[in-house]
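Have a look at the structure that comes next, please.
Then we have chain A:
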Amino acid sequence: MSNRLDVRKTYKLYIDGKFPRTESGRYYKWSGDKDGEVVNICLGSRKDFRDAVVAARKAFDPWQNRTAYNRGQILYRIGEMLEGRRDQFLAELTLQGAAKREATREVNGAIDRLIYYAGWADKYQQLFSSVNPVAQPYFNYSITEATGVVSIVAPEESSLLGLVTAIAPVIIGGNSCVVLASHSKPLCSISFAEVLQTSDVPSGVVNILTGQRAELLEQFASHMDVNAISYFGDDAGEIKIVEENASLNVKRASILPEKDLQKNGAQGPYHILKTQEIKTTWHPMGI
Partner candidate 1 sequence: MTVALKSGIRTVASILDSARSVDQVGAEERVSRLFKRSVKKESKLTALKMALSMIDLTTLEGKDSPGKVKQLCYKAAHLHDQFPGLPAVAAICVYPTMVAVAKNELEGTGIKTAAVATGFPSGMTSQDVKLDEVRKVVNDGADEVDMVISRGHFLKGDYQYVYDEIAAVKEACGNAELKVILETGELQTLDKVRRASDLAMEAGADFIKTSTGKVKPAATPPVVLVMLEAIRDFYYRTGRRVGMKPAGGIGTAKQAIQYLVMLRETLGQDWLTPDLYRIGASSLANDILMQIMKQTTGVYQSINYFSID
Partner candidate 2 sequence: MGNTETKIEFDSDWTYDPAPQATDFIKLQERYGLYINGKFKPSDNGRCFDTINPATEEKLAEVSEASEKDVDRAVRAAKEAYENVWSKVSPKERGKYVYRIARLIQECAREFAVIETMDGGKPIRESRDIDIPLAAAHFFYYAGWADKLDYAFPGRKTKPLGVAGQIIPWNFPLLMAAWKIAPAIAAGNTVVLKPAETTPLTALKLAEVIQEADLPPGVVNIITGAGETGAHLVNHPEVNKIAFTGSTEVGKIIQKSLAGTGKNYTLELGGKAANIIFEDAAIDQAVEGIINGIFFNQGHVCCAGSRLFVQESIADELLRKLQDRMATLIVGDPLDKNSDIGAINSKAQLEKIKHYEKIGVKEGGSIYQPECTLPEKGFWYPPTLFTDVSQSHRVVQEEIFGPVLAIQTFRTVDEAIQKANNTPYGLSGGVWTEKGSKFFKVTKAIRAGVIWANTFNKFDPTSPFGGYKESGMGREGGISGLSAYVELV
């Protein structure tokens, strides 16, 4: 009788390019529908969120100063790495309750969406910037600039495609982010963090926490050093919390649907624009 014992994975948080446990030491039990194998998922705390924002802030400036080409290459690399790990994600999605065909569609969709946004890296600026013909002898131009640190409340139902849909447009635009992953389907989020870590994504650009919306939503929305928040969902109560707390520091708040993520409308350059500022500069033209 040779029963080989599995070495079970510990699911941790992803902060500043490292995989720490939650500083609170808490966990919640999670099991997939099928065989009832139980896994302990970190129950992220406000302090984890606080630390993640510090990491994201530190990572922001260097990240936004990389060339657009470089950011595009990195997103393409994330796509390559995810493609290489498709089996792992198929298994996790299945464990999380998806049928095989659905899981395959989701993995393909996630990879292709990463490639899609990689392609926008050095192009959205050409669409949204302009040289403005002001009626005075000035050279006047408007350019896009990343808004800063973005907190993201990722879709609950779509744990991989939803995650990519939330993160890609934010980071391709030069922002850094802190993500609250799906509570009910947490496995893919941490595995995705592993993909990020092997894709030349600098530490701190993406930080992923598992935990409860009820506990952390207010933190995500109120933190004074976060510049924007992207919330995926349609719960009126949650939306109110997000929008009210965002007003504390005039955070840019985007309320986004978490349905129909497979459709083309769920991706596009206008999603990038949501976390961009526009800066206009004047300079005289004269000898």
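The candidate set was assembled so that all candidates are chains of the complex that A comes from, given by their letters.
By definition in this document, a contact is a pair of C-beta atoms (placed from the backbone, for glycine too) under 8 Å apart; a residue touches a chain by one contact, two chains touch by 3 or more; residues count from 1.
This structure is a prediction, so every number in the text was calculated from the model and none was measured.
Comparing candidates 1 or 2 against chain A, the one that touches it in this complex is 2.
Those residues of chain A lying in contact with candidate 2 across their complex are 68-69, 72-73, 76, 112, 115-116, 118-123, 126-127, 139, 268-269, 283-287.
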